[in-house]
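After this line comes subunit A, so read on.
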Amino acid sequence: MDILSLLIVIPVLTLVAIAFSKSYKQVRVIAAIGSGIQLIQSFNLVWQYLQERASGNTATMVFTKSYVWFEKFNIHYDIGVDGISVALIALTGIIVSAGVYASWGVKEQAKEFFIWLILLATGVFGFFIAIDLFTMFVFYEIAVIPMYLLIGVWGSGKKEYSAMKLTLMLMGASAILLVALIGLYLYSDVDGGVRTWNILELAKVTMPIEAQRIFFPMAFVGFGALGALFPFHTWSPDGHASAPTAVSMLHAGVLMKLGGYGALRIAVGLMPEAAQEQAWFFMILTGIGAVYGAFGAIMQTDLKYINAYSSVSHLAMILFAVLMFNVTALNGAVMQMISHGFITALFFSLIGMIYGRTHTRDIYKMGGLMKVMPILAGSYMVASFASLGLPGFSAFVAEMTIFVGAFQNPDIFYRITAVLVTSSIVITAVYILRAAGILLMGPIKNEEFKELSDSVWYEKVTLVILILSITVVGMAPLWLSNMITDSLTPMLQRFAAL
Partner candidate 1 sequence: MDFQYTILIPGLMFLSFVYNILWGRTQAPKIAGLIGTTSILIAAILSYYTAYQYFFNVGLVNGTFQAIIPFKMEWLRFNDLLFIDMGVLLDPISIMMLVVVTTISSMVHIYSFGYMHGDDGFPRFYAFLSLFSFSMLGLVIATNIFQMYVFWELVGVSSFLLIGYYYQKPSAVSAAKKAFIVTRFADFGFLVGILLISYITGTFDFGLLNDPNGAAMTQGAGAGFLGLSVMTWALILMFIGGAGKSAMFPLHIWLPDAMEGPTPVSALIHAATMVVAGVYLVARMFPLFHIAAPDAQQVVLAVGGFTSLFAAVIAITQIDIKRVLAFSTLSQLGYMMAALGASGYGAEEGIGYTASMWHLFTHAMFKALLFLGAGSIIHAVHSNNMTDMGGLRKYMPITHLTFLIGTLAIAGIPPFAGFFSKDEILVALHQSSHLWYWVEVVTAGLTAFYMFRLYFNVFWGENRHYHHAPHESGLAMTFPLMFLAFMAIVSGGFFMFDFGQFISANLVPYDIHIHWDVAGFSIAVAVVGISVATVLYMKPSAIPAKLANAFGPLYKATYNKFYFDEIYLFVTHKIVFGLIARPSAWFDRHVVDGLMNALAWITNLASNSIKGVQSGQLQHYAMSFVTGSVALVLFLLYFMTR
Partner candidate 2 sequence: MEQYIFYILASIILVFSYLTVTSRMILRAAVYLLFVLIATSGIYFMLNYNFLAAVQLTVYAGGIAVLIVFSVLLTSQLNEKMEKVTPVKMLSGGLIAFAGAILTISTITQYEFVANGLAELDPSPKAIGYAMLSYEHNGYVLPFEVISVLLLAAMVGAIVIAKRPAKLLNEDATEVDMSFPTSKDAYKSRTKEEIDSLLK
Partner candidate 3 sequence: MIQGIGLHEILVVSSLMFFLGIYGFFTRKNLITILMSIELILNSVNINFVAFNKYLYPNMMQGHFFSLFVIAIAAAEAAVAIAIIIDLFRNIKTIDVEKVSTMKN
């Protein structure tokens, strides 16, 4: 069993074990053990990867394996990782573990809940290790579908509406995406040879510009919708507001990163010419998204809506950076994926915990929580500071990398959008502090809230895992940044040839 396939096998085994377990207590213990092993395996992978690179392996992808899956269309189960996917796999491992602890309190239909949750994680892991477009797409769909049930069944509020909206919009986007992928496949033999879905092979193909012009926007929008590209982001506020805690965490933390990852690796990575040609248009969209999401967040009163809009703003930066075509910005994009994954997961887990106590998410109904639950409130402050890009936390590193990268392009249009996107740090500060100020500070508004308890052990585990990750990346970013930069080199060589 190779190290990458283990990443799929472990969750699948966990699924089987959960299916045979009796009570919700067993289920959650099994899920915790399974995700724990997965987490260790993810870190092991990071370690193995660094060893492999240190030993002088400079292949674009390492640990590659290939099995024929469907001969007729040359579909393979092709797997392999580079620094970017390794980093994102580690992110996924961490957030899935944290998510399992965050759903420790799920008792109703716990077995089904954890099965769908782990299945979702399986899809994400598969997506990150796959380097065959079709296999990638299959895993992508595996990741998206459980979301419908998780929100529709275990959600709150107008969950059916949200679940339906989320699924339909993502399905619509993936339909467009599939067209683009098939397009890539059909054009993969323009240089002669057989058609292929393999990313590494496709990267060598001189894709005709006419084809790129059609398929690039499809691929970018297809992935972008998952990455909350304006104006295809509206599923995200509703979806997050209705989703149960762990699902919000996983969704915003990991699943939405699939969009950025795909946009980077497939849309821009395989069709750079068209990407450069059409970048201006998508830069406008992402520029708007970054600022407009932040402005949208100012006026929200529901904690989850605030955070969802903040995600729109932060994810727009990822897509923005992806369009910058230089090593710094792309590096920043990946760092932002990881950073935002941690931070937004922390936010959603905290919101879930606070909601579990106060039974409201309306910030105006709460206040002075710092006094009542210092640990949760303190963690919320940490999340807030991390989110508004305070040094020492991961977002600062990521955002600064993006900004510096964006400024490397001398074009005046790029410059202006870069300043526009940069200005979102001010607006972010406004809405983050507004929410934190109303929620945590000031007098306690509701007498009943004085009786509320602070965090319990499994909540602390969630918080510690996430805060630790945020600060480690924030304080010692160099290794991560180097790991990502190395893996960007092949792509940059292609850009340089333009």
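Basis for inclusion: all candidates are chains of the complex that A comes from, given by their letters.
In the analysis below, contacts are C-beta pairs under 8 Å (C-beta built on N, C-alpha and C of every residue); 3 or more make two chains touch, one makes a residue touch a chain; residues count from 1.
Note that the coordinates shown come from a computational prediction; the quantities given were computed from them, not determined experimentally.
Engineer: Among 1, 2 or 3, which touches subunit A when you look at the whole complex?
Structural biologist: Here subunit A touches candidate 1.
Engineer: Okay, in this complex, where on subunit A does candidate 1 touch?
Structural biologist: My answer: residues 165, 168-169, 230-231, 233-235, 237-238, 292, 295-296, 298-300, 309, 326-328, 331, 368, 370-371, 374, 385, 388-392, 396-397, 400-401, 403-405, 407-408, 410, 418-419, 422-423, 425-426, 429-430, 433-434, 437, 440-444, 477-478, 481-482, 485.
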